[in-house]
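Here the complex is missing a single protein chain, while all its other protein chains stay put.
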Amino acid sequence: MKFAIALFSAPHSPASRRALRFAEAALAGGHEIVRLFFYQDGVHSASANIVAPQDELDTAAEWSHFIASAQLDGVVCIAAALRRGVLDAREAERHGRPAANLAQGWELSGLGQLHEAAQQADRLICFGGH
Amino acid sequence: MKFAIALFSAPHSPASRRALRFAEAALAGGHEIVRLFFYQDGVHSASANIVAPQDELDTAAEWSHFIASAQLDGVVCIAAALRRGVLDAREAERHGRPAANLAQGWELSGLGQLHEAAQQADRLICFGGH
Amino acid sequence: MARSMLIVSRQSPWSGPGAREALDIALAGGAYDLPIGLLFLDDGVLQLAPGQHGATLQQKDLTANLKALSLFGVDKLYACARSLADRGLANTALAPAVEILDAQGLAELINRYDQVITL
Amino acid sequence: MARSMLIVSRQSPWSGPGAREALDIALAGGAYDLPIGLLFLDDGVLQLAPGQHGATLQQKDLTANLKALSLFGVDKLYACARSLADRGLANTALAPAVEILDAQGLAELINRYDQVITL
Amino acid sequence: MLSHSPFSDGRLASCLRLLAAGDALLLTGDAVYALAADTVQRQALELMPDSVALFALEEDLQARALVSLPARLTAVDYSGFVDLCTRYARVNSWL
Partner (left out) sequence: MLSHSPFSDGRLASCLRLLAAGDALLLTGDAVYALAADTVQRQALELMPDSVALFALEEDLQARALVSLPARLTAVDYSGFVDLCTRYARVNSWL
């Protein structure tokens, strides 16, 4: 089955880890993930600047490794990311900000990508809140 | 009267703007602000990477201008900031992260600074939630 | 045939960007001519109260975004009767106009859509 | 004389870093020998339930932080009776031990402290 | 000081239980929705003892076009908000 997975929570939220474990289990079960889409505070889960405490799971780093190793399509909503300070090199330059902090493997794009994924997928699964 | 002001919410939250307007009104009323302390998601209100939509208030930029022009002591909790991806140059280098994104005027430090401010102030005023 | 999506908006208009970001999903879907429904539930119904003005909060109100819905072809708008009553809006003229549904109507509505996003 | 601070912890132990960050304020105050009180209210009382283990969630549980409170001299611990009852914890042995207060006791408690942080 | 919607959240109820005589309640942000007519929350506010003063941030009332406000309510601007903080011995913000 084809899944689209949307995440709306920051990496320190249990919902971010839950989405990641779900995505791993979906692949392990032989399913396909057509796209990961991060929206609202979910954009922080694609930040390369997160430094998790040593005794806590580094969910943002795990996300970045996961999409690279599984070669997944990872899209972060550009409007939500700008508002929350997660920028790729192009946006950082365009807006004169000091530093690009979008993690490897992610791409900033628009909400159309969420709808495109929802059209291609059999199920859209959203994770958010706590 | 001496105020210590603590903020626990991101800049897109109404609570961040409310804290800022309160701080401005406190100074306008002849009061003193011994310290601003940003904790939890409040650390995002000290991010230099926030790009507010053109038709919305840029609360993070206003905070940065405010503390510079009023020459206030602005402290961001270092543990909360690391966990949420707000880094100064030193922490970015120490943890091998791409980019320092702490806005001008702010300093990363520990929770002792919150207690010190609370000891010096007549009132500790906290802003958070929505 | 395109898959339909119901967006359930549960956020108040003044609690941060949540309500606007939910509307943006609906508007983006409309721009792609997708079959979109929009349900205002819980604090989301507060977006429909008349006479709000964000200028005092230095915030753009949602009026323009709500008006844009019909321009983008998003005209299936619903609100929860119970949510309106709990907030003292049972007898208030709402803008834009929406179809008001009871619990059974809401359950049926959700089951008519292929996908649901609640935020 | 040092000003006293009451920290009111309203977050569940598993909803993110909120509960831990509230405890950290208390521990930091204890480290400076300040007069600190800690009140567990609403979902915060869930931190006191016995037998929790975070390993399944790949999260450190709060047991160590709660035990550290007394080492740091934070020994004024309180919990709201109503919050415990609402969560089915009225007859549960809590760890660490806390003084359980009714509504009037809570109002009096708050008024005994110079400053309050609720989070 | 409260700032969350009283309809979606238990903060208002939890806070009301802790108020004592001589305290004041300041509603800001979505918490001012508790003043909306024909709601359970408005009733709860009206039933607070007279010894508890009730304030709301004016800009939040205006943005939400809340009218028919309770007689016991005093609206304040930011200057009034600061004054309130000086008049009461401590400020407990319900984050």
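We just call them A, B, C, D and E in the order they show up, numbering each chain from 1.
The criterion applied here is as follows: contacts are C-beta pairs under 8 Å (C-beta built on N, C-alpha and C of every residue); 3 or more make two chains touch, one makes a residue touch a chain.
As the structure is a prediction and not an experimental result, all values here were calculated from the model.
Seen in the complete assembly, the chain not on display touches A, C, D, E.
Check C:52, C:65 or C:115 against the missing chain and you find that the one touching it is C:115.
Remark: the residues of chain D touching the chain excluded from display are 10, 12, 14-15, 42-43, 46, 49-57, 59, 61, 86-88, 90. The omitted chain makes contact with chain C at the following residues, 8, 10, 41-42, 82-83, 103, 106-108, 110-111, 113-116, 118-119. The chain not displayed touches chain E at residues 7-10.
Please note the rule applied: only the chains that are shown with their structure count from here on.
Shared contact partners of chain A and chain D, listed by label, are B.
Any chain that touches chain A and also touches chain E is listed here: B, C, D. Annotation: B-E is the more contact-rich of the chain pairs B-E and A-C, by number of C-beta pairs in contact. Each chain gets a centre from the mean of its Cα atoms; the one farthest from the centre of chain A is E. Chain C and chain D, compared by their mean Cα positions, are separated by 39 Å.
Chain D and chain E, compared by their mean Cα positions, are separated by 26 Å. Note on chain placement: the centre of chain B and the centre of chain C lie 33 Å apart, centres being C-alpha means. Residue positions 8, 10, 12, 14, 56, 79, 83, 123-124, 126, 128, 130 of chain B are each in touch with at least two other chains.
For chain C, residues that reach two or more other chains under the stated contact definition are 12, 14-15, 17, 57, 59. Under the stated contact rule, the graph of chain-to-chain touches falls outside the line, ring, star and complete shapes.
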